[in-house]
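Removed from the display is one protein chain of the complex; every other protein chain stays in position.
To keep things simple, chains are lettered A and B as they appear, and every chain counts its residues starting from 1.
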Amino acid sequence: MKSLLAPGHRGCAGCCDAMAAKFTLMAAGEDCIVVSPTGCLEVMTTPYPESSWGVPFIHSLFENNAAVASGIEAALKSKGEMGNTKIIAMGGDGATLDIGMRSVSGAFERGHDFTFVCIDNEAYMNTGVQRSAATPFAASTTTSPSGKVSFGNIRPKKNMPAIIAAHGSPYVATTSIGYPKDMIRKVKTAVDVEGPTYVHAHSPCTTGWGFDTSKTVEVAKMAVETCLWPLYEMEDGEITKVKKIKNPKPVEDYLKMQRRFKHLFTKEGGDEFIKQIQALADENIVKFGLQ
Amino acid sequence: MQRDFEKDKKNMVVVEGSYAVASAVKSCRPNVISAYPITPQTHIVEDLSQFMADGAIPNCEYINVESEFSALSALVGSSAAGARSYSATTSQGLELMHEVLFNVSGMRLPVVMTVVNRAVSAPINIWNDHQDSISQRDTGWIQLYAEDTQEISDMTAQAFKIAEDPEILLPVMTCMDGFILSHVYEPVVLLEDDIVAEYLPPFEPEFKLDPKNPKTFGAFADPNSYTEFRYLQQQAMDKALKKIEDAAAEFYDLFGRHYGGLIDTYETDDADIILMAMGSIVGTIKDAIDKLRAKGVKVGLLKVRSFRPFPVEAIRNVVKDAKVVVALDKNISIGLNEGALFTETKASLYNTKIDVPVIGFMIGHGGRDIPTGTIENIIDEAKKVIDSGITVESQFTDLKEELL
């Protein structure tokens, strides 16, 4: 199958954004319109006069892609051109959980028929790995660095899927680029469900997280296997499907693969933070019934 | 102004200015309206909402967005998808849109937006001045200012025609003074759907978001091409100078009303003193002129209708033989102590053979009343300039010294 995302884009070797976009397009097919905020994905795929996109694509600003998607949906509806066209807003975690939160909330509340795919690589990668609301506990970023009195980011990830579900979204799913078939199936489900739907894709970034370019998928899988990133689906606010993890791996297996958690293994007192991260994984096991 | 009042009288209805605008928007057949309520723009969006509720605007979606930022952002999407797109806002709402304003014009999306001019906080103030739209003058939008409710209604159709012209493709702000025009009830002729249909062709852009012809919008431009993007915007503004005149002339042919193109003039032919202004203050100035002309004072008015593009040539032609020019500004560049019309008029005359003194008055900020007497006082100051030259180049009007 010829990809609707062309090569020649400027993403890093092993780029998670390119994979997330590719899988999304595999799910949605040709008859879709993609909206992207400012960020790695937009910059690497659309340097004028080039574009990697084989579907109609629009980038406006950093914080407004859900609003732009709302307008596209309204335009197609008003002109009777909606047909079976899928409208997909893709955004990184910063554009979704932080700066774009208002526009995302508005679009979901209004009930536009579109799908939002959050490509969550847990920091502002395009600007050089600064902390976002999706940065996990104890991760070192350039604005939440570890230091003499710091073990990195002090807050856990904002629970965006729950926030979206609370808007009354008929379909909310978490997925991971480490599980392409899972992601493709969930995006396909999301675009086929009428109304505003949401897919939150965990997307390890080789550059920002500090792992070899060949390990993007391996790291993504380890997040799921340690129960730090549970995969589940919600229909009308209720969790209906969960990917079970029979034998969860210890969180160290995930953390030690990444430079952003290195301080937890090299600094005195780091083991306490690892214990707290393990507790987060253990909570997930109970909360989502992962076993 | 050219208008057959006798003919228009038969068709006049007494409505609020906001209603006249909403009705004009309806007649222009928009596909997407996206707006967030803010005083004193609210009546426009309420009237449009009622039209939607009554099924009076076919093939249209109204998006009740959660902010002005999203109001205009939604129109980025809708306009790029080929929909005729409209919004209305004011003051804080327009300032919140600032980033999106550049985006709309840079992407060459012909959105039309009514700005119901209001002062900007702090201190918070809901009354009229022009600080809101003037502070957005460099965002690449065409800016037109209306003097009364009939003009803002008529201007709405002209705005879509100018914006959507394939040679222009720039967004247009139509500016009306908050409360003074938006909330006043006056006799107006509402735009007639059938004549608007003749005047305004359907919006059919060359490129739109379409899975059958999948183009990319909003690519980033590096130093190799960014300059040329800006140049092309300026070139479109230059072309708009004529299109604005044409749109007004064509409107006159079909509707029989003409409020000026880039500018309008009143008693300027033999005027020694020419006042320049934008918006509803124009009516007050005309009253003052009538009064002073009766006393033999040679005073006239240059109404600036298009602030962007700025009508440099048109202004030069009108003021070249005057003895003094007075620019009245409902805005200030804090730190320069000048209003924008004053600064830009001076700049338009510099490096030319025209040698006429220009003075500026900042007036009517935050809704401060502008009685005819104030205009007369300003004209008295202008007379002194003719006699003895400029003493104060630019100043606040009617300052209350007791508050300072």
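Convention: a contact is a pair of C-beta atoms (placed from the backbone, for glycine too) under 8 Å apart; a residue touches a chain by one contact, two chains touch by 3 or more.
Definition applied: contacts and distances are computed from a predicted model.
When the listed names "SAM-dependent MTase RsmB/NOP-type domain-containing protein", "YeeE/YedE family protein", "Monovalent cation/proton antiporter, MnhG/PhaG subunit" or "Pyruvate synthase subunit PorD" are checked against UniProt, the chain not shown comes out as "Pyruvate synthase subunit PorD".
Here is the thing to keep in mind: the chain we left out touches A, B in the whole complex. From the set B:71, B:109 or B:172, the residue in touch with the chain omitted from the display is B:109, counting the whole complex. Note that of B:12, B:52, B:195 or B:221, the residue touching the chain absent from this view is B:221.
Touching residues on chain B toward the chain that is not drawn are 106-109, 169, 206-207, 214-219, 221, 225, 228-229, 232.
Against the chain not shown here, chain A presents residues 3, 5-16, 18-19, 22, 45-55, 180, 206, 212-218.
Heads up, the rule we're going with is that only the chains that are shown with their structure count from here on.
Chain A and chain B, compared by their mean Cα positions, are separated by 43 Å. Here chain A touches chain B in the complex through residues 30-33, 35, 42-43, 46-51, 53-61, 63-64, 66-80, 85, 102-103, 105-107, 109-110, going by the rule given at the top.
Those residues of chain B that touch chain A in the complex are listed here as 31-32, 34, 59-61, 63-67, 69-70, 73-83, 85, 99-100, 103, 107, 209-211, 213-222, 225.
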